[in-house]
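One structure is given here, and the rest of the page talks about it.
One protein chain is absent from this view; the other protein chains keep their places.
Letters are used for the chains, namely A, B, C and D, taken in the order the chains are written, and counting of residues starts over at 1 for each.
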Amino acid sequence: MKNPYVPEIAKIIDVRDEALGVRPIKTFKVSFQNGHDFNHRPGQCAIIGLLGTGESMISIASSPTKNGYLEFSVMKLGKVTSALHACETGDTISIRGPYGNGFPIDDWKGKNIVTIGGGIGQAPLRPILQYILDNREDYGKLDIIYGARTTNDLCFKEELFELEKRDDVNVHLSIDMKEEGWTRFVGFVPTNLLEVKPPPDNTIAITCGPVVMIKFVIKNLLALGFSDQQIFTTMENRMKCGIGKCGRCNVGHLYVCKDGPVFSYATLKDLPEF
Amino acid sequence: MSEFEPNIVAFLCNWCSYAGADLTGTTRTHYPPTVKVIRVMCTGRVNPLFVLQALRQGADGVLISGCHPGECHYLKGNFLARRRFLLMKNLLEYIGINPSRIRMSWVSASEGKKFADVITEVTEDIKKLGPLKSFKREIL
Amino acid sequence: MNIQKLKDEAKRAIGRKEVTHLIGYQKGSYGFRISPIFIETKEELDRLTFSPLCSLSLVNYLTIEGKPAQVQSEEEKKSKAKKVAIFVRGCDSRALNQIIAEKGLSRESLYIIGIPCKGVIDLKKIEAQFPNVVDPAEVVEENGKYIITINDQTHEVPKEELIADTCKVCQYPTPLTYNKLLGDKLEGNPANYDDIQKLEEKTPEEKWSFWQNQLDRCIRCYACKNSCPLCYCDGCILDKLTPQWVRRSVDTNENLMFHVTRAFHLAGRCVSCGECERVCPVGIPLMKLNRKMEKDVKELFDFEAGKDPEVKPLLNTFNIEDPDDFVL
Amino acid sequence: MSKTRVGVYICHCGVNIKSTVDVTKLTEFASKLPHVSVAKDYIYLCSDPGQELIKNDINEFNLNRIVVAACSPRMHEPTFRKALRSAGINPYCLEIANIREHCSWVHEDIEKATKKAESILAATVAKASLLEPLEEKEVDVIPTALVLGGGIAGIQAALDIADTGFKVYLVEKDPSIGGHMMQLDKTFPTLDCSACILTPKMSDVGNHPNIELLTYSEITNVGGYVGNFKVTIKKKPRYIIEDKCNGCGNCISYCPIEMPDPFNLNLSKTKCLYIPFPQAVPACFVIDPDYCRYTLNRECKQCEPVCKELGAIDLKQKEQFIEVDVGTIIVATGFDTFDPTLKPELGYGLYPNVITGLEFERLSSASGPTTGDVMINGKKPKNVVFIHCVGSRDKTVGNEYCSRVCCMYTAKQAHLIKDKIPDAKVTVFYIDVRAFGKGFEEFYDRVKQEGIIYRRGNVAEVYKRGEKLVVKAEDTLLGQLVEVETDLVVLAVGMVPRADSNTVNNLLKLSQSSDKFLLEAHPKLRPVDTASDGIFLAGCCQGPKDIPDTVAQASAAASKACIPLSQGKVRTEAQVAQVNDLLCRGCGFCVEVCPYDAIELKPTVIAGETVDVASVNEVLCKGCGACVAACLSGAIQQKSFTDEQLLSMIASLGESYE
Partner (left out) sequence: MDSYILQKEKLNNFLDSLKEYEIWAPVQKDATTLFEVIRDFQNISLDLNHQPIISKSAVFPQTEPLFTFDNDAAIKETSPKEEKDTIVFGIRPCDARSFKLLDPVFEGDFPDPYYLTRRNKTALIGIACNEPFPNCFCTSIDGNPFSKEGLDLLFTSLNDSFYIEVITDKGKTIIDKASSHLTQAKAEDTKEKEQLAKASEGKIKRQINLDGIKEKLAAIFEHAIWDKFSSKCIGCGICTYSCPTCYCFDMQDESSARKGRRVRTWDSCMFAEYTLHASGHNPRPTRTERLRNRIYHKFKFNIDNFGVPSCVGCGRCIALCPVNVDLIEILSTIKEAE
């Protein structure tokens, strides 16, 4: 049997600064040395780490439709993420996974999709966008609502600015506070959502971001007429094993690492602690 | 098998003992190659827990050396260190570590000879005891 | 101990408008067990008790998270004239003094009801002598004996057989600080470190073999740390990963580092309440470490923890005349 | 944060290292250590090409930590720091592995020395890879100095600083400046009149626009740090309003109270309303509250009406506290003369004709109680004995040191006796005669030629025989006991630290050397500095000195004190303590162990609650790290000497022997 605790070694092929500031974010593009195929679904996570330092559960920020590499956007917070931030192209990291359930993206075929992200919360939503854009004809309208505190904190800026130019995607970016040169929306993401007012019919809304933002986004989605089953989110908790054994990431009887990180609001709202 | 060469970690204060050890060098006074120095600005900086930490990670003995009483560059660091160290030494002795492995000395910047003498004495004492085996952390 | 007097005093204490709640003892859920109780209203007062079974220290509950009277700035201490009332024994009062000396609590935030304590029972000993007692049992001390009542049957046991080892050498049975003292002051025992000396006299090999045998069974549940009234740092250095003083691996050597660190951090701070040894689920004689430190601190530096909240902590001071003969 | 890239540079130091340590092997070893990007060896790293090598590599390999394995960091740490800075990386990202003084010079066996060098180097690299860039902060300097003590040292220092253009506060505890020098009759070896050469300087002080003179004053509190000291000065009430008193002295005759005259060492009387001496600066009277009947018992008050016009007498005057901000401080608090009653065998205090050297000065001085006639019991002494080394070079009284002036002032006084009483027989008992200064030996020779008898010997006893005193001594040259009958014994008392010096030392946090005089920062290279930045020493508070040495040191201290004042900024220590607020438990252990009062507990909001948290004043912190070892929760760390960094060295040193 495959030992789920033993990681694969992968090479960093590119490092990109996403956000600067107190809690900087970098995106790491990695590929497996032996051409190992990861076979993940959008929304799934992997445990990446450095031998000797430790591991951290990070959502995969790229779509399986992007062959040959994986991307991880990592915010510098603790011991492991700080060490990762010191890594450069050519360095190796360890990877286990993919873990978690991922988005039921095939069930969403034919539907309109709205993603609502805040800050680093755009990372798990990014593979949905990539996946849909790579299979554009399978899905309906695509709205991207995304915001961060400042332009400095806005991840995947260039990409999103590029997407703004496309006709088959609607991008609605925002920052929390006014900044010179910013012509798009200024205000919090849940407010921007009410501005965009996506119609609920045949639409799936997926949100990820800070816990407070998620709560307000869900409230506003419900107000817009979305049902519990139409709303999805991804969660995070402290994790170690990634395979539902070590115990710490539970929300109610579900383990975020194994049963999540994607939950429909219908599931989530019945869980204690949410 | 070659003769047992103890591994001794020494914490020396910058102003007296480290300078004293420098003087030992300048005067080409020889002593056994057993001691490796960790420079601190003052013995007052030395957390006594470093002693056990060093012993369990591979050191056969630990030496803390600073300015003579009253000569501390920072006025009182060596007095604080003396108190802390004595308690730690006694505690480790009580656990079963031979006190000859846990030493403190006052070596001033002018006592190059004394530094060599201290190292020689400490080395000889530890040689008699042999390597410190029972207290080693698991080697990975 | 007259329980009615204790309840009356408790009633007066929580009757004071500045007292938010009172921390005391109540009978536990079964057998000889005692449980802490936090009383806010007069209705709960009747559950208060004190007996030789009250071996746990309540002082912890003043510094544990989410409880009042944590470190506050001078201004806050003054502006909030809130107090917590607490029952303390001799050792507990020393713990309070020591914590106050370390600015962990302010004396003004406490209303201390002192209980001169004749020593408490070692639960492990009484439960070994009276196994499988589930129904609530009563113990009173009379003339050097414990009168134990289980299911209306009384047993007499000489105090020596059941009293906790720590209490046998207690030097300060009477609280050193209090707002009210319940009962007459008691005479303490003279300092006695015979047990420590015995161990000191062994050879290094014998000592290590003794400690190795003790330390290899530590499961690092941290009950010793969490039950210790003087271990109240918010973030213990032993929990930290950078730098990591002690690995999470549980083996004799890591356990040694853990316990030596703890003993050293308690040098000149341990008040010999014996909580660590009492709570240890695997029976490690931790007081043998703490009392070694206590002995040295007393003999070398003439210092005793928790005697006076105004005295600077031991390792923050020095005496030019401190022992020097061990220095080369 | 970028990736840690360590460059390791191994110096041959010519053959100094290379001959005992296999540098090639060491370089090979270093290149395999964790985080090491490049390892090189070079013949002289401290040379310009050596430094260039490092600088080039920093750019080429994008290095951000440098380890130099060479001589002691006490030698070239500043050199390599500069190199790092000029290569554009933080100078504190440097760690030096001492493989010369601590290795190649002290070992012979090449294999063992190389192994040890590897071990040292691995530990140094382990620490270096954890180093963080540090900043030295700059703080503004208040362009004002404070001089403590108005003797010749203080006077000279104050004048020099004032002349440089900075404001100076000169604080003197007595009613006038002048100090001991004012009490002297003549000065050796030139026999200048002491007062004549001093008083012009005193009046310069009094008139200098940059000097604010605070006499009859003491400091009571000192806070702050170099550049920004805050000093509280207590002005004792002199009961005479300084601005109003013109020194006319009309009041004196109305004062009915007499008291011993302190200026004349109680050898004469003065009124309790007095001026210390005629040339006093300020020329202002003072009332001694310990004698004045008004201040004692609210009686008398006869003086006040006399000065109606000026209204300078104010018997209700209270002490005043003044707070001044200064950038630097010079301590020139002087000395006391040794109290010879501590050597009872010499009979001082028992026999009135046993006097001290300083008392002799007053007797000999034209301004003294006898207007310059040396008289004992109204008679000129025919036999005079001088005894050297009273209270100096004497372990029995705890003073091992030589007081440096006694030999010469005794010679001078012996000469003065001969001058005034040519037929007097003068005997000097000495241990050694130290005449090392300019013109000293010549003067000593001259005195000997004047017929003064020098006898080498320890005086055992002085006792009375009839009207005469007998000095009993062992002549160590002759090896026999001698007894000399005499009319006057003059004790060449040495200098001791001032009795009240502890107060000042504690206020300024100065330490003392074993002789209890103030300790300089370095006995050779920083003789006027103290361990506290911005505080300097001048004159006999630091140790016995004669007048020219004192003046020279005072000028030295003044120019040192002017450096920060003229720079306008001071750089602070970079390797200071820092607190992690989240881990701090507010116990104040660090505050209690800090030798510099650099840490205080400050209310801080942590997770919504206001709690006391330690806070380091980086300007005051000198980076000793005592606080780090005292902290139980690991909340306080010393930059460049963190627990993590030191533990990494410990681990590395252990591993090397696995």
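Rule of thumb we're sticking to: a residue touches a chain if its C-beta (ideal position, glycine included) is under 8 Å from a C-beta of that chain, and two chains touch if they have at least 3 such contacts.
Worth saying up front: this structure is predicted, and the values here are computed from it rather than measured.
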{"item": "Hidden partner chain, touching residue among A:166, A:197 or A:238", "value": "A:238"}
{"item": "Chain not shown: contacting residue from C:64, C:191 or C:320", "value": "C:64"}
{"item": "Option touching the unshown chain, where C:179, C:209 or C:226 are the choices", "value": "C:226"}
{"item": "Residue of C:36, C:136 or C:183 in touch with the missing chain, whole complex considered", "value": "C:36"}
{"item": "Selected from C:3, C:191, C:282 or C:320 as touching the chain missing from the view", "value": "C:282"}
{"item": "Chain A residues that touch the omitted chain in the full complex", "value": "1, 3-7, 9, 51-56, 77-81, 92, 94, 236-238, 240-241, 243-248, 250-253, 258, 272-273"}
{"item": "Footprint left on chain D by the chain that the document does not show", "value": "33-34, 122, 126, 582, 651-652, 655, 658"}
{"item": "Those residues of chain C which, in the complete complex, touch the missing chain", "value": "28-31, 33-36, 38, 56, 60-61, 64-66, 124, 128, 131-134, 213-214, 217, 219-223, 225-227, 239, 241, 247-251, 275, 278-279, 281-283, 285"}
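Keep this in mind: only the chains that are shown with their structure count from here on.
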{"item": "Longest centre-to-centre distance from chain B, chain (CA-based)", "value": "A"}
{"item": "Centre distance in Å when chain A and chain D are each reduced to the mean of their C-alpha atoms", "value": "66"}
{"item": "Chain C residues counted as touching two or more neighbouring chains", "value": "242, 245, 315-316"}
{"item": "Junction residues of chain B, two or more chains touched", "value": "48, 53, 70, 76, 80, 84"}
{"item": "Residues of chain C defined as touching chain D within the complex", "value": "70-76, 102-104, 232-237, 240, 242-243, 245, 265, 312-313, 315-317"}
{"item": "Residue ranges of chain A in contact with chain D within the complex", "value": "76, 82, 85-88, 91"}
{"item": "Contacting residues of chain D [partner chain B, same complex]", "value": "72-74, 98, 100-103, 105-109, 112-113, 115-116, 119-120, 123, 509, 511, 514, 531, 575, 593, 595-596, 622-626, 628-630, 638, 641, 643, 646-647, 649-651, 653-658"}
